[in-house]
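Just below is one structure, and these are the notes that go with it.
Removed: one protein chain of the complex. Kept in place: all other protein chains.
Which chain is which? They are A, B and C, in the order written, and residues in each are numbered from 1.
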Amino acid sequence: MDFNHSERARLLVGQVERFMQERILPNVQTYEDQLVHSDDYRQWRIPPIMEQLKAEAKAIGLWNLFLPEGEHGPGLDNRDYAAVAEVTGRCHLAPEIFNCSAPDTGNMEVLARYGTPEQKEQWLNPLLAGEIRSGFSMSEPAVASSDATNIKATCEIVGDEVVINGQKWMTSGAGDPRCKVLIFMGVTDTNASRLKRHSMVLVPRDAAGLTTLRMVPIVNKLGEPHGHGDMLFENVRVPRANIILGPGRGFEIAQGRLGPGRIHHCMRAIGAAERALQRMCERSVSRVAFGKPLADLGGNRDIIANARMAIDQARLLTLKAAWALDQHGTFGALNEISAIKVIVPNVLQSVADAAIQMHGAEGLADPELMKLLTIGRLLRLADGPDEVHRKQVAKLELSKYLKK
Amino acid sequence: MDFNHSERARLLVGQVERFMQERILPNVQTYEDQLVHSDDYRQWRIPPIMEQLKAEAKAIGLWNLFLPEGEHGPGLDNRDYAAVAEVTGRCHLAPEIFNCSAPDTGNMEVLARYGTPEQKEQWLNPLLAGEIRSGFSMSEPAVASSDATNIKATCEIVGDEVVINGQKWMTSGAGDPRCKVLIFMGVTDTNASRLKRHSMVLVPRDAAGLTTLRMVPIVNKLGEPHGHGDMLFENVRVPRANIILGPGRGFEIAQGRLGPGRIHHCMRAIGAAERALQRMCERSVSRVAFGKPLADLGGNRDIIANARMAIDQARLLTLKAAWALDQHGTFGALNEISAIKVIVPNVLQSVADAAIQMHGAEGLADPELMKLLTIGRLLRLADGPDEVHRKQVAKLELSKYLKK
Amino acid sequence: MDFNHSERARLLVGQVERFMQERILPNVQTYEDQLVHSDDYRQWRIPPIMEQLKAEAKAIGLWNLFLPEGEHGPGLDNRDYAAVAEVTGRCHLAPEIFNCSAPDTGNMEVLARYGTPEQKEQWLNPLLAGEIRSGFSMSEPAVASSDATNIKATCEIVGDEVVINGQKWMTSGAGDPRCKVLIFMGVTDTNASRLKRHSMVLVPRDAAGLTTLRMVPIVNKLGEPHGHGDMLFENVRVPRANIILGPGRGFEIAQGRLGPGRIHHCMRAIGAAERALQRMCERSVSRVAFGKPLADLGGNRDIIANARMAIDQARLLTLKAAWALDQHGTFGALNEISAIKVIVPNVLQSVADAAIQMHGAEGLADPELMKLLTIGRLLRLADGPDEVHRKQVAKLELSKYLKK
Partner (left out) sequence: MDFNHSERARLLVGQVERFMQERILPNVQTYEDQLVHSDDYRQWRIPPIMEQLKAEAKAIGLWNLFLPEGEHGPGLDNRDYAAVAEVTGRCHLAPEIFNCSAPDTGNMEVLARYGTPEQKEQWLNPLLAGEIRSGFSMSEPAVASSDATNIKATCEIVGDEVVINGQKWMTSGAGDPRCKVLIFMGVTDTNASRLKRHSMVLVPRDAAGLTTLRMVPIVNKLGEPHGHGDMLFENVRVPRANIILGPGRGFEIAQGRLGPGRIHHCMRAIGAAERALQRMCERSVSRVAFGKPLADLGGNRDIIANARMAIDQARLLTLKAAWALDQHGTFGALNEISAIKVIVPNVLQSVADAAIQMHGAEGLADPELMKLLTIGRLLRLADGPDEVHRKQVAKLELSKYLKK
């Protein structure tokens, strides 16, 4: 039992914090100023400061931190990366700067683990280099994606090709001008058993037959310059070689993908919650009403204490999930992963909401606080809603008693 | 003890419901299509369908329903209007169509009660006719508006003029092209006692020295075509005759204004919460996951039941507040008004949030659900944050024991 | 819409309050002093002060207030009685003093509505006179009573007799030395349809074959001098004429019985919650820590305000349930009755728990606060647990959407 981070994690956390402090935070406003806001995603541009900061981070080795393999970055295990990821969660720009942002991270992991040499050459390498970006096409509008067996889009194998049809309405990253490839999940064989009928396929972003219906608003924002694309696939044809791992193995890949991904999300969300708490505290000691700082009024200290206690507990369980994943693999960390997937986004949403309340109406107009709230709210649904993960925790708990 | 609405209220509710069903709801999409979205509020336009629907509503007498006086509308008391207001709360367009939307309602009440004949002629009549709109300038960025004695903007009387200086950052309705006048609250006499130093002044929207710094985003939306204006007053000069009721009487007016206004907000919010619950129920019986409608999964029925119970309780307390206001005036309804101001927005926020969750990620992209959520969230801060009203309820409660 | 109680209710509330103040509250300690505490219920005695106060209340007509029929008391409708019942809920002795305590009230209603002249003569009249008391035998230990079709005890008709077998473990009032009769519910005909197989039978408390296994502790108290008896029926024989309404009609009776009973429980619980809030407030203004009264520390005012708001809302919904029952009968009040059955006990439990917390460890040793907490906790299970009533509210809500 040791709650100290490893020497290595501490060193990296220190470096990342310094880079955040010296390079990222001072450039947030520049980024916002350079950002093109438009309802038409085709006009979105990447703020030049982003590519510059990426180059700087890469140059000093703060790059691909999420990858457990050491070829393309420091090669951290989950528990060390967790410490780093929390720091990056405090600023929405940071993950991308360190080439650690979703959905690229998950896509890179999939390609690193299951890709053919050709797939790696074509897609993984430029992703690892931060030259291109990618999207992930799974959720469909007409069916409950919380139950992945509902997925209805098809990727039929016809000779040497895969013919893709369907609508994928929450393709994250699809509006990014650098997005060059999507990983698409669909049914290859409707006759196969429930867990063996889906495949994952690499689809170039500019494939014929692929239409972007719109960028989907999330809490009233389109998320420039990344966005969530509502994508229509109509007889999109790609080489059969674009299937990852093989036909019918989509679920297998999806399961391996989700464990680390959820932990990463949660660690960043812990950092985001810390940032919200910081904003709340700063406000509470500086703003005066009825002759006192807000911190000395009514139940405000209880709100602050509750936030601190909720974050501290959520962090520890997330770190334990990361540790369990390192020690025992995804199946040894199932309970913890589902648990944090429920707990952490709710903590973030509620701390951010409380921080907004402490700011009065200014909170509702505060871009950073609204971003923090939105991340929390979205994560209560992304990668499975609260309800599905709570169900999983209960199932594991009750299995102890049903076995007997 | 009788929980039936009056015959009159029932008749009006029926008429309003029919008009909602036949005229408003079928035209919501038209309105959205006609709406100009722009970051520059000067390009905002009123969708023609709005003026057409206003004319229709006015023609059949569904007009100025909020006014207790019967000259310009049916002249309902608060408890009858409450029944009607709930119905209008189910669609964000409805209040304006019946000329019952904030901040005009509060401004009209103030002018009706305290205005001079000239003030009424110039501003009240066109407002009652729905020809112009108005704004209310109270909140300031640098101070906690929850404590109104913090207000720092000035309206100095200089000869026959009032000279206005200060920043009012949440002037609701200021982006509306029809907005012609603001009611401004500021300090006339810094030497006067704390409750007698403020005045309310009528300021033409196009007064010299009045600058719109920006429209303030609320939950990431600018609120076209109405908006909340961040307004800078620099040596704005208006005739002394523009002071309402007299110098130093701003607080007196504010107090009278807020009672009915808060009840109206709450009644509409009850209607909004009903709409959110309806959306949640519809989704729960139509969407299938894991082989069952969502309504039959996990704790979803508990969520629905809790929403129904919360709304029913909140409605009754709001109706009691309206009744108490009718029977005993604002001071006889203090406890109830503060209580509903805490309860109802929280109920709406939480039911809307639950409705979003029931919709999965689609909920976060659903314009209506996001509007409902935003209303609830904003109302937890507008007209005094939860904290201030909770404090008031506790003060009244404890006064029973401190007197002894 | 009128929130005033009727003239008649106001008069009676005034009388009951006066009697509470002048006669009951000053004698609570006498009652406690006269009470025999023993683990052996056969040693329990009725404190003489109880019979004396009953006689006084009866003499001035504050008697059988719960009965809607006017022969044996004032004959109040539910909404008027609700006002009175709340007052009696503030002191645990009051309901019995006014001959309005469970389970006698429900039993008397059943006999008044469905009893034969002989049954009325033998049991109803002495109950109405307050000369004897009664018990209600429904819950069984081995099955979930929340689903009444689970009831397994039998009352077989054999010739002119009914032969009763089974265990009824929560027979309320069975330890009272005055308890002379139980209403027992069991299966008469296992072949009948699910809702027509049960009957209610009158069983003398001293019937041969009827054993009291123990008095059941509830939150560590046996509830002298009333108790909940764990009763074993072994070939208990009573005349066939003891069946109420007729064989197979047990459910029909049970349903009619529960509506008013639940409302009565809730109204008294509102009174109990008011008492807990009063105790909490008194403590908060009189106890000093860290140099201030508790009322001025941390979030204590929020706790007080939340309690006030919760009670006020719960009361209104309970009154509406009573009104709906008067206007539309049990089926017109289903939603409200289920809703208050969830809401009110939870409000009482949580306000009582908060009042205890405000008293520090003294709260855990305070007999009155522990009684209030126990009532709330018990009511979350008695007459159906929260879960069953929440389910009912959801079912009614969703039925609006499933019908379409």
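Methods note: contacts are C-beta pairs under 8 Å (C-beta built on N, C-alpha and C of every residue); 3 or more make two chains touch, one makes a residue touch a chain.
In this text the structure is predicted, and so the values were computed from the model without any measurement.
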item: Hidden partner chain, touching residue among C:P126, C:P177, C:G209 or C:G298; value: C:G298
item: Touch criterion as defined above, residue of A:V84, A:L128 or A:I343 at the omitted chain; value: A:I343
item: Selected from A:Q52, A:N306 or A:T330 as touching the chain missing from the view; value: A:N306
item: Hidden partner interface residues of subunit A, rising order; value: 1-6, 9, 79-80, 83, 277, 281-282, 284-285, 295, 301-302, 304-306, 308-309, 312-314, 316-317, 319-320, 323-324, 335-336, 339, 342-343, 387, 390-391, 393-395, 397-398, 400-402
item: Residues in subunit B touching the chain absent from view; value: 298-299, 301-302
item: Subunit C residues that touch the omitted chain in the full complex; value: 37, 39, 139, 141, 143-147, 150, 170, 216-221, 287-290, 294, 297-300, 356-357, 360-365, 367, 370, 374, 377-378, 380-382, 385-387, 390-391
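Everything below uses one rule, namely that only the chains that are shown with their structure count from here on.
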item: Nearest-to-centre chain - CA centroid comparison; value: B
item: Chains most often in contact, by C-beta pairs; value: B-C
item: Chain centre separation (subunit B, subunit C; CA means) in Å; value: 44
item: Junction residues of subunit C - those touching two or more other chains; value: 301-302
